[in-house]
Structure formats: C-alpha cells, structure tokens
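Excluded from the complex is one protein chain; the other protein chains are retained at their positions.
== chain A ==
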Amino acid sequence: MKKGIFICHCGTNISERVNVEHLKSVLESEGYLVRDHLFLCSQDAKQLILNFQDEVDGFVIAACSSENHENYFSSFIRKPFVIINLREQCSWPHADRKHATKKAEDLIRAGINKLPYIKKPKTVKTKMEESVAVIGGGIAGITASIELAKLGYRVYIIEKSPSIGGKLLKFDKIYPLNDCASCVISSLISEVSAAENIQIHVYTEVEEVSGYPGNFRLRLRRKQTYVDWEKCTGCGKCIDACPDRAKVPSEFDDGLTFRKAMYIYSPFAYPKKAVHDPEACVNCGKKKIGTRRMLRSGKEYQTPCEKACPTGAIDRSKNWNPEGEIFEIRAGSILLAMGYEVMSKNSFPEFPSHLPNVVTGIQMERILSPTGPTGGELLVPETLRKPEAISFISCVGSRDERYHTYCSKVCCMYMLKQARLIKERNPEIDVFIHYIDIRAPGRDLEEYYTLARKLGIKILRGRVGNVEPLNNGKLRILGFDSDTGDPVEYTADMVVLATAVELRESERDVARKMKLDIDSSGFVKEKHPKLQTFETSIDGIYLAGCVQGPKDVTETVLQAKSAALSVSSFLGKGEREINIETFIDVEKCTGCGMCIISCPFRAITAENDIPEINPISCRNCGICYSVCPVKAVDMATHGKAIEKELEGLKA
C-alpha cells in the first residue's frame, strides 16, 4: 500500500521550527511518496494532491489543526486521509528546531500507522423544526427576532423579567448621536409585538434544554404572577391600592427607588401588565396568599389589590406554586441573547460603596433619565441637592487581576456620555473622569471624546486610590494625574463607579444547561474568536450581544443580525446531515449495559439486550468506546484508529 505524505510549510509557521527537507529525505528513503508545499491550503497545492489521487491508497496531510482545514481537504480528497497537526502541536509550542523536527517525524509516523484503520462514517438525515427560541428580550434578542420573523421563521422570545426591552430602556441617551434610547428600542418593540410569527414569553425562565441541533426541546417555567394577564389592562389601580410598606428596591431603577409588591415593571413595559411579587407582599387585609376568607354575608373577602382591579384579574386565593407553569416549546435553533449585568459596587474596599452617593454607571443612567427617580433632574441621591462636582472612576473591576482581566469596552464611552449630558445641561457642575486608558475606537466615537474635552470635562489619567467620606456628606477623592505627574485630590458630591460588565451566574447556568463552554472571563465562548464569533461549539446554538462579551449597542445589533442570518442558513435547508462515527458490533456485545449508563447524551438504548445508538443524540464523544469491556464499540476515526496512531507514536 503506497502512502502519500504531504508536508505543509504554512509560510514559515511550520518550516521555521521543523526541518522539512530532512523529513522529506528520511521518509522518501523509506519508500513513501513525499511532497511539500509552502501553503497546502492553496489552489496549486490542491492540484498537486489531485495529481497523486490515483497513485496512492491514502494521504497523510501534515499541516495545521484539522478544525482549520479538514472540511476543505475532504472536499476533494477521495482516498482515506489523516491530518497531522504540525503547526499547533509541534512547531508553535517548541523552540528547539532539532527537537521539533524529531517530534514532527514521530507524529507523521503515527499518522502513517493510523491510516489503514480509518473508516468512513455513516451519514443520517434528519428534518429540522422551522422555529427559533430567542432567549433574552433585550436589543439583541429583539433585533434578531425581527430579522428571523421577516425570513419566515416562527420565533419565541423568552424573557425572564416581566417586560421585554432589556437594559436599553433604562438609558436616557445613547452615544454616538446622543439620541433617545427608548425611542430606538420602542419602535422595535412595537414591531415585535405586531409580528404574527413572534411569540413573546415574558416572566419565563429556561428550565431544561434537550434535543439536538435542528430539534431542540426547551422546558420553560412561567413564574406565577397572581394576575390574569388576559384580563389585566395595565391601568395601575392595584399599584395605588398596594400599601407603601410592601416595598422592595426597584429592579428597573437599579435599587435607587422602591416598587411595591404589585408593580408594572417599567413605564415602557411591554406587555404592560401588572405583576404580583409574593415575596414583597405583606398580606395586607389579613389574607394570606393562597387562602380564602369569607365574609359573614357569605361573600368572599377581597384584599385591597383584588378590590381595586376593575377587571377582576387579580386572584390571591391561588396557591403559590414555586414551579409556576411549566410548558415546552420545540425549536430548530436557539439564539442566546441574555445580556449582561454590571458588577455590584460593593466588591471594592477602596470605595465607600455603602454610601448612597456612590453609584454604579447604570444607576447614574437612571438618575439622568427622565423616567428615573428624579425625573431627569441631576440630584445627589442622599440629599436631593444639586451637585457641584461629580467624579467618574473607570475600570472598576475590569482590567484588574483581582476581579476581571478583560476590558469592559463600553465604560469609557458611557462615562463620556453621562459626563457630556451633565455638562450640557449644567455647565457649572465640575465633571472629572479618571481613566486608565480611554478607548473610543468606533464610528464617531473619537469625535465624541474630543467634544467632551472641549466641553471642559476634566479627564485625568490615573486610577483613584481612595474615596473618603467627609463629615459634610461630601466625598474626598484621592487620585493621580499622570499628565502632570502629581497626586490630585478634591471633593465631589457624587462618585460614579464604572463597574465591570459581567454575565450573571443564572445566565451562565442556562448556557451550561446547553453544554456550552464558558470562557475564563465568565462569558459564553464562541466557536472561533475570529471567524465564528457568534456560533457556539454546538451547531444550531448562536450568540448575540453581551452574552459573549461586553459590547455596545452598535456591535450588539450587528452581531444579532449576523446571528439571525446564521440561524436561517442553518435551518434553511430544512434537513440536516449528521455524521455517525460510532457503531456497535452486536456479535461481540455481551449486553452488559456499560455503554448505556455511561452515555452522557442518553443516545444508547437497548432492546432485548441488543444495544442501539440513536444517531441523532450521539455526539461522537467516545465514552462508550472507552468503557466497553469487550471492545464491541468502534468509531470511524476516533476508536481503533487512534489506538493504532498511539502505537505508531510509541514505535
């Protein structure tokens, strides 16, 4: 059997460390057909390989990782072939040329040994659902849903808060044009609400994800609200009736104000329906949740909120059901657009975060917003007086080895935006921004920054080391300005901490339920950092927005639309070809059942002790191969062939 060995130089990526000439002469002397090329992935190299297609029985391609180019090579190589990774596994990690050349030779010999044992995997076709589950109803989820609905797919938006719209609704203005944030998103919300093939499930969480690419099943839990949303008109009378003592910090105002146990999520809420929070409820009217109270007249007693509701939508006699309402949807593809959270301000010992005058960026956003706690007027949270000086501190928790090493990307710009809004409305207020680096690399963003400087915003390079509360309620800032080279200090009325953008643990859990990877920064990992930035390691699951890493609105929308396109190209064919590598030799099988209990995807079932692999659930992980005591399981390229490859390495 004649074997063809093709060695790639990969420019100098491989040839710099591996002596290709030496390899060639050694292998040629042993009777193999050896060729090398500067770039095996080029068109003339393809011709070179094709020329030998009939002369040899199999190819060893010694090049880069199979993830990179296996699909390309398999598109024209019809003989069995093995890809040996000389780049990532040999030349890149080794500095010593002699050592690397020896290792390259070993790897190639292992490949030669593997070649005869390679089998062709079976392929199976399955039909796909023509629907998409979009998890997260923020700007990313909404834009993607609109695009997908336009393409004709059925879309389910799954949002865990009682209203869609996400973080964008909390903002007053957005850069670079300082246009109204709620106007940007409310037109999209009305588009989503009018679209026939978009179904919105708010106040709903993902419980479980099962199925396989093209046919996912999502078990969802709609949390109990005690309000019949079919009847609720969003008039808000129940909120007036709810007593003031049933107060908890408002989610929409990020804890700056309080909401009652009966509440409508935000002034922009869609759907505009009331929600009852049983944890905040004080059981006024002496009626516990889930009980009935009869009056002497025989009529049923009604609590203030029940009484206030003109449509009779509220029923607190219903038992509290922690499960809520469980229902299932089927979707061909899943788009994760779960957004972000800013880090809590309480994690930093150098800043007195317990003080109400120290706020996070999102809280400042609410203070500036006309729908916020002060009606858009800039007031200090503690005293409700107009501030004289405000200090912004960037990179709080980001670019910090103690918390998060990554740059949160949007803080520089939103600090500049908030500083500009303050300065434009109140030129007499002193605004200081402390930065480590200003990063403003988007369209029109540098110009935005220049304008902020021209407005007289004092931008100081250097981080703040300490913020001290003073007796008069003000704050003393101790920082450094590396432009003058001196420490600086001053008093401010308010400190805004631009805390890091991060993914919530609950969101990470949803990703884990789908067996997606979480990267070291805590975000959901994409498939490839350059080429597949919104695909995940699982086909059919895509990412949009901050779930993958910090992003601004522009990038989020861009990614959401790209992801929508990918979803449609994935689902567009209607059916999917699946490669099945694993198969069980029934003759050898003793029916011990080890493979069945070890399969993490529950792909193996047995009837009358004859195991069978469900091709749709199988992910070719190889665990069944490794546990089978009698070696009845084999895999096309990753079973016996790998063993032979290792044997070749030892030889």
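Convention: a residue touches a chain if its C-beta (ideal position, glycine included) is under 8 Å from a C-beta of that chain, and two chains touch if they have at least 3 such contacts; residues count from 1.
Note that in this section contacts and distances are computed from a predicted model.
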item	value
Omitted chain, identified by the protein name its UniProt record gives, among "Protein-export membrane protein SecD", "4Fe-4S dicluster domain-containing protein", "Pyruvate ferredoxin oxidoreductase, beta subunit" or "Chemotaxis protein CheC"	"4Fe-4S dicluster domain-containing protein"
Hidden partner chain, touching residue among A:Lys24, A:Arg461, A:Arg512 or A:His638	A:Arg461
Full-complex contact with the absent chain, from A:Glu55, A:Asp240, A:Asp486 or A:Glu612	A:Asp486
Residue touching the undisplayed chain, where the options are A:Thr383, A:Thr450 or A:Thr590	A:Thr450
Where the unshown chain meets chain A, residue by residue	430, 432, 450, 453-456, 458, 460-461, 481, 483-491
